[in-house]
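Take this structure, written in structure tokens, and hold onto it; I'll ask about it next.
Removed: one protein chain of the complex. Kept in place: all other protein chains.
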Amino acid sequence: MKLIFEKSIPGRRCTILPPCDVPAAELPEALRRGSAPALPEVSETDVSRHYTQLCQQVHGVNCGFYPLGSCTMKYNPRIDEEMSSLFTGVHPLAPAHSKEGCQEVLDTAKKYLCEISGMDDMTFQPAAGAHGEFTGVLLIRQYHDARGDKTRNKIIVPDSAHGTNPATAAMCGYEVVNIDSAPDGCVDLEKLKAVLGPDTAGLMLTNPNTVGLFDQNILEITRLVHEAGGLCYYDGANLNAVMGVARPGDMGFDCTHMNLHKTFATPHGGGGPGAGAVGCKAFLAPYLPHSALMEGPGHLQVRSFGGNFLVVVRALTYLLTLGAEGIPEAAQNAVLNANYLMKALSGTYTPAYDRLCMHEFVLDLSDLKKETGVSALDVAKSLIDCGIHPPTMYFPMIVHEALMLEPTETESRETLDEAAAALRKLYAMAHEDAERMHTAPHSAPIGRPDEVKAARHPVLRYKAP
Amino acid sequence: MLYPDDRMYSKSHEWVKTEGETAVIGISDYAQDALGDVVFVNLPGEGDEVAMGEAFGDVESVKAVSDLISPVSGTVSAVNEELLDAPENLNKDPYGSWILKVENPTDTEELLSAADYEAFCASEG
Partner (left out) sequence: MGSYVPSAPAQRQEMLQALGLSSWRELYRDVPPDMYLDGPLHLPHGMSELEVNRAMSAMAAKNRVYATVLRGAGAYDDYIPAIVKYIPAKEEFLTAYTPYQAEMSQGLLQSIFEYQTMICELTGMDVSNASVYDGASAAAEAAAMCRDRKRRLTLISGAAHPDVINTVRTYCYGTGDELRVVPVKDGRTDPEALAAMLDGETASFYVQQPNFYGLWEDAEALGRAVHEAGALFVMGCHPISLGIAKTPADCGADIAVGEGQPLGLPLGDGGPYLGFMACREKLMRKLPGRIVGETTDDAGRRAYVLSLQAREQHIRREKASSNICSNEALCALTAGLYLTVMGPEGLAEAARQSMAKAHYLAGALCALPGVEMAYGGPYFHEFVTRLPRREDVLCALGQADILGGLPVGEDGLLWCVTETVSKAQLDRAAAIVKEVLAK
């Protein structure tokens, strides 16, 4: 496929603006650009066709099954998009009396999400999950700083945690203490006790954890951290398993982020925008971020203005739709679907943990690799030829040759049956035609890209010859 | 797997060749094999202090980063900037591609001979 620059013809243009109806103003010579930027020169027909071609080489969850573990790729309802379009024209700095509708959106979303998470207050300023983690751990930092406690310089993170957790702790000036998970995939209480102390600022945890298991010791875990004087942060990435069924606030967590673009069905957009709403108990509310321009000095802030407001609109539309009964129904069926799919596969593949899972489960393909040489990567790439987006590969790091599947509640049993059949077929193919799987995919626009070459000799922009 | 005996080795898989008062340091064949295709090397700066057993830089492959652990203590007198443009040299010629030079190195007691290092690698499995 050609790049848009390769379709550019000098002098071609779209006619968007009328001639200027006021006298020109002159930009002093010293401030002027040397030469025009080499942006494409194309007609609207060219634009439309180019993006149509691009779009044919993209796959979204609204287009097909997308069982990416830890990403909660659930169907993105169209009504959410339409409602979002009703709020596009509001300037963030318009006077409060002129945007009471926006305030009502935020207040209502806060009410719903506080009830779901068991928190007392909330901010919508963070623009993504990791941004929310940063905000949440900053609450912990500010809390200890306000108490004059400078000895607490460590954050505890299980080795199964998503990479954003330790990276966030480092951004907040903390040393990361990694604790090895127990053989059952959950937090090892003895290891936790061994690292807790007067230097503990807090713990970052997700429950269910990254292997899809609910940690039954959660109350003991948070109690131990609190006893040591630390606070507990809940990574809300896996909330889809328990929303409306159990609340982080009841598990002993002091603050949490939620991924509106996962649990609350706002579209992923190819990598963003999301929103990482952060909820906290009342004692941490004074430390929530606020825009200096809008609300005056005195608070931290993690981005300009109030946050990704239009994403909150989509999430609220979804929450209003589901309501008190629909919220737990979504979680229950997410867990049901995951267990159903895991059972359909466990005659063939090996689940990493032989027990009831939550909303996602991990398959361990190391035996398959030993027997046939076919790796988790090969299976994933071969799924592309079946028209199914591959599951998450090689995460979390505590399982080898891992494939993590999260079907979500918006998939039908028929879709799950088809996916299971496709995966079983690939298992058989691994024994019969491993070579074909090593070189998959075969039906995609490209084969496996040379990532080594990309990293050794980076070409990160187009340059006209 | 190659273990040339014209140099010493560390348990963190670096080799050390002495040239007068200077230790020339690189990574072993075992190391480059375990790392896979090297795409980038983060080098220390000239004049930096390195300490035995501590990281002085790292090596990136496509999907992982591995610390380079210093086998000796001392001051960095030179770094091999060719590796910035040709990191693949570490894979192609690990014993010919030095990474850094340390002058007046100390803490050299734990370095292994080629034979001992080979035995160590065999035990690592």
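So that you can tell them apart, the chains are marked A and B in the order they are listed, and the count of residues begins at 1 in each.
The definition used in the following text is that contacts are C-beta pairs under 8 Å (C-beta built on N, C-alpha and C of every residue); 3 or more make two chains touch, one makes a residue touch a chain.
A quick note: this is a predicted structure, and the numbers were derived from the prediction, not measured.
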{"item": "Option from A:Glu44, A:Asp180 or A:Glu227 whose C-beta touches the chain left out", "value": "A:Glu44"}
{"item": "Full-complex contact with the absent chain, from A:Ile156, A:Val187, A:Ile327 or A:Met437", "value": "A:Ile327"}
{"item": "Per the touch definition above, residue among A:Leu310, A:Leu345 or A:Ala376 touching the missing chain", "value": "A:Leu310"}
{"item": "Residues of chain B (touch criterion as defined above) contacting the omitted chain", "value": "39-40, 60-65"}
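Convention: only the chains that are shown with their structure count from here on.
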{"item": "Distance between chain centroids, defined by C-alpha means - chain A, chain B (Å)", "value": "38"}
{"item": "Complex contact set, residues of chain A against chain B", "value": "394, 451-452, 455-456"}
{"item": "Residues on chain B engaged by chain A in the complex (per definition of touch)", "value": "37, 39-40, 60, 62-63, 87-88"}
